[in-house]
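Apart from one protein chain that is not included, each protein chain of the complex appears where it belongs.
This part shows chain A:
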């Protein structure tokens, strides 16, 4: 199983270091971005690299493909025609609709970098982690605040 980006809600301080790292690396393209969840939490949202990606199914030019070996859902910027079908199809809303250089913005888990995604490396509070499925099961993520009834203080 390939590693995936996991967010520890306990630690996310909303500084958007992840988004900045992504924008700096991809020339203004924010492949991870912060979303305002009904005004109660402000969290980074990244591509989940779904098993059955709807973005792939919706792409009219087959610019998005799933790598069988790594499980990554990858968009080819050469093939993409910028129709935004993927942005509307994504059930998590993680593909940003505005186009940068005429193509949609799609996370590739920084597969050009051997040390993993830049957003995880840059995360100032250590909230973003790059873990395999086995590792995810072993670590306690987002438990501390919930157990202290403090999670609900996230409300304004």
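Simple rule for what comes next: contacts are C-beta pairs under 8 Å (C-beta built on N, C-alpha and C of every residue); 3 or more make two chains touch, one makes a residue touch a chain; residues count from 1.
Keep this in mind: contacts and distances are computed from a predicted model.
One chain of the assembly is not displayed; among "YeeE/YedE family protein", "ABC transporter ATP-binding protein", "MaoC family dehydratase" or "4Fe-4S Mo/W bis-MGD-type domain-containing protein", its UniProt protein name is "4Fe-4S Mo/W bis-MGD-type domain-containing protein". Contact with the chain not shown here comes from a single listed residue; of A:17, A:85, A:105 or A:129, that residue is A:17. In the full complex, chain A contacts the hidden chain through residues 10-11, 13-17, 19-21, 23-25, 39, 42, 74, 108, 111-115, 118, 121-126, 144-145, 148, 150, 153-154, 156.
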